[in-house]
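First the structure, which I've put down as structure tokens, then a few questions once you've had a look.
Only one protein chain is missing from this complex, and each of the others stays in its spot.
Take a look at chain A:
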Amino acid sequence: MILPPLPDDAILLGVHVDDWRAAVREAGRALVRSGSTRSEYADRMIAVIEEFGAYVVIAPGLALAHARPGPDVRREGLAVVTLAEPVPFGHPHNDPVRVVVGLAVSNAEEHVAWVAKLANAFNDRGIVGRIARAETPEELRALLGFDDRAGA
């Protein structure tokens, strides 16, 4: 199973934000811009962290922002936001965050196979730092193992 596309519209590099909410909102903006979600999805990603805590910071420097499937998800999608200055999310081990991956799925079961592929890329130690320093969408897609034709 292949990853959802990661077009240029879904990538924001070197963004300046004041706090974790703004960082998650940028991931929401990228998902909207690439046609994956409606704008309400950003609020739901923030609500997940408000309800359950910063567990979405799943590795040093990396947050995986996401919410449940819902009517604001038009189609499954990925977005990647890198931050110019790291921001704390409130995680005991993995703060501060430099890379936010936004994830939208339309079906809770069917995304496991491609998430496994995403996990392959991130199992490489040092990948988060390299993604944080990526200067172009092409470079970022290559780091994540995307075949760069059309970002798919």
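By our rule, contacts are C-beta pairs under 8 Å (C-beta built on N, C-alpha and C of every residue); 3 or more make two chains touch, one makes a residue touch a chain; residues count from 1.
Keep in mind that, in the parts below, contacts and distances are computed from a predicted model.
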Problem set entry | Record-based protein name (UniProt) of the chain missing from this complex, from "AzlD domain-containing protein", "Bidirectional hydrogenase complex protein HoxU", "PTS ascorbate transporter subunit IIB" or "Ferrous iron transport protein B" | "PTS ascorbate transporter subunit IIB"
For this session: Pick out the residues on chain A that sit against the missing chain.
Result: 48, 51-60, 64, 66-69, 91-94, 103, 105, 108, 111-112, 115-116, 118-119, 122-123
